[in-house]
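Every protein chain but one is kept in place in this view of the complex.
Here is subunit A:
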Amino acid sequence: MLSVIWETEGLQTVGIVLLVFASIKLLHMLGLISFSEDSIEDELELSTVRHRPEGLEQLEAQTRFSRKELQILYRGFKNECPSGVVNEDTFKEIYAQFFPQGDASTYAHFLFNAFDTDHNGSLSFEDFVMGLSILLRGTVQEKLNWAFNLYDINKDGYITKEEMLDIMKAIYDMMGKCTYPVLKEETPRQHVEVFFQKMDKNKDGVVTIDEFIDCCQNDENIMRSMHIFENVL
């Protein structure tokens, strides 16, 4: 009698246990559940990316900085980013420190793209120094070119109203909330309208590089302001 009970019960138990284990294994094979939290891919990220810039002479030739200035620039750059490259997050952090009241991340993103000329997602010292060379030692033409490049988000040669609006919003975001007079929702839009009215000569809704440069060269304010940062370094 007892053995009969044990048989049935034993079989039942074994059946249940097997079923449970099999289902767990199936789910694991299907990848729906994972037992260990860290996957192997995470471990590869730990290897640091390092980058060494080209030699001092080459950079001297390519940019308009003197040797001493390049040395000072590199020391500051390397101090902040010991690995030699800046990725976008670090860049946003650094840039945000200058604008504590507002949110500088959107503008920093555009800026990063403008500096990152080879579009590899990280800013090396060469990119950094080339950009600075244009901004600080370049001709007005080059500077305006650079600015156009900044505004043209998708780099297709035309600035559309949407692109300009994005840039404008990003700039206004940097101001933050506590401004006088208080920033309203349509202020960036109005500003874009003003800009397009000024720049878009043939009223086709986009601004090309020539329209842009022409218009800026005719504007005294803009011309003067191009020179105020000459003595930065």
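One rule holds for everything that comes next: a residue touches a chain if its C-beta (ideal position, glycine included) is under 8 Å from a C-beta of that chain, and two chains touch if they have at least 3 such contacts; residues count from 1.
Assume contacts and distances are computed from a predicted model.
Visitor: What name does the UniProt record list for the absent chain among "Geranylgeranyl transferase type-2 subunit beta", "Potassium voltage-gated channel subfamily D member 3", "NEDD8-activating enzyme E1 regulatory subunit" or "Hydroxymethylglutaryl-CoA lyase, mitochondrial"?
Guide: For the chain missing from the view, the UniProt record says "Potassium voltage-gated channel subfamily D member 3".
Visitor: Taking the entire complex into account, which one of A:Val85, A:Leu111, A:Ile153 or A:Val206 touches the absent chain?
Guide: Spelled out, the listed residue whose C-beta touches the missing chain is A:Leu111.
Visitor: Using the touch rule from the top, list residues of subunit A that touch the missing partner.
Guide: Residues of subunit A in touch with the missing chain: 6, 9-10, 12-13, 16-17, 68, 72-73, 75-77, 79-80, 94-95, 97-98, 111, 114, 128, 131-132, 135-136, 143-144, 146-147, 150-151, 167-168, 171, 191, 194-195, 212, 216, 221-222, 224-226, 228-229, 231-233.
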